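Here the complex is missing a single protein chain, while all its other protein chains stay put.
Chain IDs A, B and C follow the sequence of writing; residue 1 opens each chain.
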Amino acid sequence: ADTGPASAPTGGAGGGSDNLAVTFLPKNLGNPYFDTSAKGGKAAVEEFKGTFNQVGPAQASPDAQVSYINTATQQGVGALVVSANDPKAICDALNQARDNGVKVVTFDSDTDASCRDLFVNQASADGIAKAQVDLIADQIGDSGEIAILSAAANATNQNAWIDKMKALLKSDHPNISLVDVVYGNDDDQTSFDKTAALLQSHPKLKGIISPTTVGIAAAARYLSTSSYKGKVALTGLGTPNQMREYVKDGTVTAFALWNPEDLGYLSAFAAKALITGEITGKEGDTFTAGKLGKYTVGANGTVLLGDPFVFDKDNIDKFDF
Amino acid sequence: MTTIAIRTSSVTKTLSALGRARELGILLAVVLVVIAATVKNQAFLFSHDGWRDLLLTPSILLLVAVGQAIVIITRNVDLSVGSVVGLTAYLTGRLFSDVHGIPIVLVVVAAVALGAVLGLINGALVAFANVPSMVITLGTLYAFRGIDVVWAGSNRVNASDLPSSFLSLGTGQLLSIPILTIVAVVVLIAAGWYMRNARSGREHYAIGSDPAAAHLYGLRVTRRVLFAFVLSGALAGLAGVFYAARYGTVDSQAGSGWELQAVGAAVIGGVAIMGGVGTVWGAALGAVLLMTINRALPVLGIPDFWQGAVVGVLIIGAIVLDRVLAVRQKRRLIEARDDS
Amino acid sequence: MGTTPVLELHDVQKSFGAVVALRAGTISVNGGSIHALVGENGAGKSTLVKIVAGLYQRDGGTFRFQGEDVDFTSTAQSKAAGVAVIYQEPTLFPDLSVTENIFMGRQPVNRFGRIDRKAMRREVERLFTRLDVVIDPDRPAEGLSIADQQVIEIAKAVSLDASLLIMDEPTAALSGKEVDRLFAIARSLRDEGRALIFISHRFDEVFSLCDTVTVMRDGAYVGTSAIADTEPDELVRQMVGRTITELFPKQPARIGEALLEVDGLSRAGVFHDIGFTVRSGEIVGLSGLVGAGRSEVVRAVFGVDPYDEGMVRVSGKNVPAGDPAAAMRAGIALVPEDRRKQGLVTESSVAHNITLAIRRRLARFGIITAAMENRAAKEWASRLEVKTHALDTVAATLSGGNQQKVVLAKWLATGPRVLIIDEPTRGIDVGTKSEVHRLLSQLAGQGMAVLMISSELPEVLGMADRILVMREGRITADIPREQATSENVMYAATHATEQQK
Partner (left out) sequence: MTTTTAPLRAVRDFTHPLWRRVVATRESAIVALLVIVAVVASVTVRGFSQPITLTYLLLDVTPILLIALPMTLVMITGEIDLSVGSMVGLSSVVTGALVQAHWPFGIAAIMALLVGVLGGAVNGLLVTVVGLPSLAVTIGTLALFRGVAVGTLGTTAVTDFPDQWTALAQARISGTTIPYVMIPFLILLVVFAVLLHFTPFGRGIYAVGLSKDAARFSGVNVERTKLILFILTGVVSAFAGIFYTLRFGSARGDNATGLELQVIAAVVLGGVSVFGGRGKLYGVVAAVLLIGALSSALRLANVTSDVINIITGILLVVSVVAASVLAWAQKKRRRPHVTASTAA
């Protein structure tokens, strides 16, 4: 309802504060996807003159994240922006942080709704599932065997998308059969080897969907040097920099992703809005996210970034992340 | 004297047969796995990619396992190899992306040299400070990986950063045998020859068999142990180059967890963890078995989630079988002695 | 040769922390002579040897080799200079073949640096023929008996072709036949003009082999004399500072009921149908050539080795097979032949070693403390006069003889009814030896049954009430004390072997 000047610290339901220390906690460090989102986050925090910090474990595991959440609690930061390695495992730690006055925003991968103030969703699960299913159906002529190369078996977002994709395939693409789901654990080498195994165990395979940036890059790399290049279609979620070569050499026709930089940027502004008390995270709250404009909190305390974007030969050179 | 001579020669034969049988058993296991997977799916062996991957996939671990075997034979262990592979693989990628047109040979030399230096650090700490290698290399496992993560940060080397001539090394073939495999096998033959036929090679066995005796004997224990670690590091460095060539993408976690795979490969291949016993051939076969099992399981239709469990059972099965065969042979030897 | 001695040490010192192992080591050895070095356990003989070998660096004193001042900092250097050493403890590589053990680091190689296995094999065969050794050159050293290990050490040292050969108790594990062979080799080396140092606690050997003798006491030089000018009693006095009246103080004991009964014991490939009885108050000697399988039998009786058939009883009660703890409960104690591997936890303290076998008995309500252990350990260490600085001294740093005392103390502390003792005085000096003998005799007198394995015939003849003789895994004779002579014991030990040939 109210925007602009009202964003000054007010005694909203959450109680406003001017502690604009925002800590980003990605699933793990050393992941280019999160590096890009942190870049957006940092830009946003600098815009509203807060202090930005990014911490995280070397390998994606919930227990290591809990230690960092606890640390943030001890430090008394203003807000914590988290991509959860497990929807439940970090819940108690997040709630303790909130009890100590830390605002909690999840992005990319959500926790239970009860453990955070707001979830910034990169794209709705439906939207992501539909984009990928449409891409693969288009590339293999709407019939034949396909497989999915996912990240970790427990990744919340991945599993939600896979479930939706299965449902979509069943209802809209009866001639496509999903023959296997394998897990590359967001590890380059594992994903690479799993792709090789997939192609061998399913000689009639026509397409692979890899809804993870690590997976799709590894799969593309394997395909591009194998005899399956151009014969087995590959799509999924990837970053333009990693996929550029394979799009140009014809291994991959098109793939999708949102802009992770925008995701980080939006999350940081959402955190700020919570800190200042501008919003509390209830449905209908609105806030302005700098250059991205105005956003409204939807059901379950969720803010939606937008629809996924499809990259192909024609537009890929316009992006650098 | 004549009766003794006869007994000697028969004992000798059985003993050397036993020695060979250790590696033979593992070779048999590899063959069985390949046959089973091929029966299930012809493409496992009889397709272009299947054949190539069969030879290519184990090549990288093979290098690391050979180095590891030599270290273990001296009654030490190198747990830092995974981190060394990671660091050198990243170095390889960075050299290509930062120095345009750098010759491949130079990069290989640089990566192997870095590996050797890291190995030297391990070796010097172990040999001069005289502390258990397991502790030292557990420490450097963390430290080297940490340096890798600090250096690489969130950057990763992508295939597009690497020259295509280098990438084609990763998949290229000579007479249908992958180039990387050829290199790995050459290294293996050289190491095998050295460990069996060179004086200094045999000294590694002596040192591992009884370090105190080796000291009394006047063997150059420090130098040999140092050499073993440097070699292990250098081979891990070469494996790092292979890694970059084969996988094209290198992030800061490349090669993590390989230490246990390499130790596992050596132990499965009959290298005694207490040193003094085993061959690099065995370790190489162990590496081939491990990697081939990993690739064969999906083909055999083992669901993704259960593959780890099956690998575990197979590792245990392989070492139990090896042990049972050894015990049987020993009993037969004793019985033979009784009859003579 | 006669002018410059091959080896000259003068006032050499060596300390380990607070322990002064060598106060004033002095020795001068000429070429073409065999020089005996004698002294009590812990006198510093092995320390002196290790300094010559370059294993230890001296803290002071002069060290001359071939007339030149030298400073060996590693055994490789001394080896290169022409010093060959047979250490007191065999130092073989268990996983390597006998051949490789002999040639490690100096294998014959061809032009490409490839080890010439055939040539190596030929060398070994020549060496073994010269030494009259029958050991499979291709078998691993693992599992060789101590005697065979010692034989290989000798072969190794002889093959080095050194100008100075030092033998630190090379005969401790050997029986008569092998000793004779060794002596023949030693004499031939002497006749080639080489210098030899021979360390032994057996005076008969010293007197039959050597031409000069140096005596040490408490880490210091006492004196050197020509063998022809001295006699055993004189040496003993120099060594111990007093005379030993009786080497085998055997007291007659009342022989009572059968305590240990072994019946039909067999283990494929090792021993067959072993049956014997040891009575209370009786000392039974178990004799035979090295390799006859005596140690294996007693290990099976004690339960550390398995056996295929047969029965072991103590006081008529069965002792379960393969369970040393049960054997201990039944009242058996075994002092094993290899004290460094089997008898002692060498890296552990004297106190822990002495109390290891009685740890359960010492505990109160399942709890054991250092104070309890020290109390028990102190009592036994004092009774056996273990020469140690403190109870927490690591056993490995004790001299060989003192280590043996610790093992004895450990087993006597269990208060056994049946004491099995394998080579009780191996590597022990005369003084201690007679004490051990007195102790055995006294224990038998108190009603203990003692089974004693010994490769030293005088010891068996002097101490045993009855002598069992083993040959190739079988008992071939049971000779009462009155009838025992070295001839009939040796006959039983070798007879069938002669027949077969």
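Everything below uses one rule, namely that a contact is a pair of C-beta atoms (placed from the backbone, for glycine too) under 8 Å apart; a residue touches a chain by one contact, two chains touch by 3 or more.
Not measured: the values here are computed from a predicted model.
Asker: Please work out which displayed chains the absent chain touches and list them by label.
Answerer: The omitted chain makes contact with A, B, C across the full complex.
Asker: Among C:160, C:258, C:311 or C:356, choose the residue that contacts the chain missing from this document, as touch is defined above.
Answerer: C:356
Asker: Among A:38, A:90, A:120 or A:289, single out the residue that touches the unshown chain.
Answerer: The one listed residue touching the chain not shown is A:90.
Asker: Out of B:24, B:117, B:147 or B:198, point to the residue that touches the absent chain in the complete complex.
Answerer: B:147
Asker: Can you say which of B:104, B:182 or B:272 touches the chain missing from this structure?
Answerer: Touches the omitted chain: B:272.
Asker: Taking the full complex into account, what residues of chain B touch the chain not shown?
Answerer: 125, 129-132, 134-136, 138-147, 149-150, 252, 260, 263-264, 267-268, 272-274, 303, 305-313, 315-316, 319-320, 323-324
Asker: Could you please point out the chain C residues that touch the chain left off the display?
Answerer: Missing-chain contacts on chain C: residues 13, 15, 17-18, 20, 23, 59-60, 302, 304, 323-325, 327-328, 334, 336, 341-348, 351-352, 355-357, 359-360, 362-363, 366-369, 374, 378, 381-386, 388-393, 410, 435, 438-439, 442.
Asker: Which parts of chain A are in contact with the chain that was left out?
Answerer: Within chain A, the residues touching the omitted chain are 29, 53, 55-59, 61-64, 66-68, 70-71, 73-76, 86-92, 152-154, 159.
In this text, only the chains that are shown with their structure count from here on.
Asker: Within the complex, which stretch of chain C touches chain B?
Answerer: Counting only chain C, the residues touching chain B are 53-55, 74-79, 87, 91-96, 100, 104-107, 109, 113-115, 134, 136-140, 268-270.
Asker: Touching residues of chain B toward chain C in the complex: what are they?
Answerer: 1, 4, 7-8, 11-12, 15-16, 196-199, 202-203, 205-206, 208-210, 212-220, 272, 275-277, 334-335, 337-338
Asker: Quick check: in the complex, which residue numbers of chain B touch chain A?
Answerer: So the residues of chain B in touch with chain A come to 41, 43-44, 47-50, 53, 57, 145, 149, 152-156, 158-160, 167, 170-171, 243, 247-254, 256, 294-295, 298-299, 301, 304-305.
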